[in-house]
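Removed: one protein chain of the complex. Kept in place: all other protein chains.
On to chain A.
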Amino acid sequence: MPEQADVLIINTKQSLRTDFIIEVIVMKRRVVITGVGVISPVGNDKETFWNSLLEGKSGIKPVTSFDVTDYPTKIAGEVTDFDPEQYMDKKEIRRTDRFVQFGLAAAKMAVEDSKLEITAENAERVGVYIGSGIGGLSTWEDQHSVLLEKGPRRVSPFFIPMLIANMASGAVSIQFGAKGPTSSAITACATGTNAIGDALRLIQFDHADAMIAGGAEATIRPMAFAGFCSAKAMSTRNDEPEKASRPFDQGRDGFVMGEGAGVVILEELEFAKKRGANILAEVIGYGMSADAFHITSPAPEGDGAARCMRNALKDAGIAPEEVDYINAHGTSTDLGDIAETQAIKAVFGEHAYKLAVSSTKSMTGHLLGATGGIEAIASAYALRDQILPPTINLENPDPECDLDYVPNKARKADVNIVLSNTFGFGGHNATIILKRYEA
């Protein structure tokens, strides 16, 4: 096995013509997850989060952070009992948007969980890749009001650094002195998965040895609510908040917004082993595709989603039949859940009916840019504990959604390979594949 990722194996064969065909195989380094951190509507630490999912506990409640009287949707998965002072000082809190506070908190918990020490020796090989779908929306709203009421001279000098969607990455790299590659994905609801997938590539191809990666979002705010309500995208089952997010069920009527952050520590396998890290799972594949169809609607038959899953399977070098469980995007929208189901059937054929699929959004709601982060964690824990989190509120399955969605109760299972899907507005699709770690 070559030690460096950039070692090339070059086979040269003489073709019928006299020129040469050069076959180049780039060796990808193996990458593992060694720590996780989560802030979510069902718990602000990894174990509370995971136990809530296994118990089938919903985090959806009436919105409390602003007056929802005039909004058709009045429910969301709000993060409650979050105390930013646990993770940063008062001055830092004042100059960071809520989404950055979530991202920083999740990153701190993930680093602590992994026991990774970022030192002068390794700092340049440790990077950060935390995305956000929308960025500092609350900052935007507050400062726009200041602009209208008091004029431009009163707009905060912190407005821009609080607003920009890359700032969770920026803040985390500053906090830990991580000097390696740093970037941020902004692909709507595929953001968290793109961030983890892109970070995976950076380690695979030797640009970094460890990456702090995931997504953060905090958009339970009037502007986002108004916009999503106008787009008729959110559930209005206001009288039964806990039953509102019901992926694959006939009674579903739109997604329910959540907020939070999910961050994982990715490490090159040998780097992790050398320091005796606890390995949670291996990340073996990443795929992307574009629907190239419509700004908000999924492509017919889930064409983009299917190509995305195929790309991830090809990247992982596995057969579709090897996948045991899919953590679905499953947002509880009419078109989306059907399209994803069709895509799974197109990719997996008969095996689609043998593997298990569930949407943890039935409990957490949809964390938009953070969803790929928390769902990667749920996927890794499914591998760790050999148990599948359920799709709750699945009382009357849609006839067009006829797979095994692990209805309503968590289930013990032999799980070796898990695939996690996320699809975003703009037709962005991203899938990662995790595997139970074997030395």
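Throughout what follows, a contact is a pair of C-beta atoms (placed from the backbone, for glycine too) under 8 Å apart; a residue touches a chain by one contact, two chains touch by 3 or more; residues count from 1.
Note that in this section contacts and distances are computed from a predicted model.
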Name of the absent chain as recorded in UniProt (options "Acyl carrier protein", "Sarcosine oxidase subunit beta", "Peptide/nickel transport system permease protein" or "Na+/H+ antiporter subunit B"): "Acyl carrier protein"
Sole contact to the chain not displayed, among A:Asn51, A:Ser65 or A:Ser156: A:Ser156
Chain A residues touching the omitted chain (full complex): 89-91, 94-95, 153-154, 156-158, 161
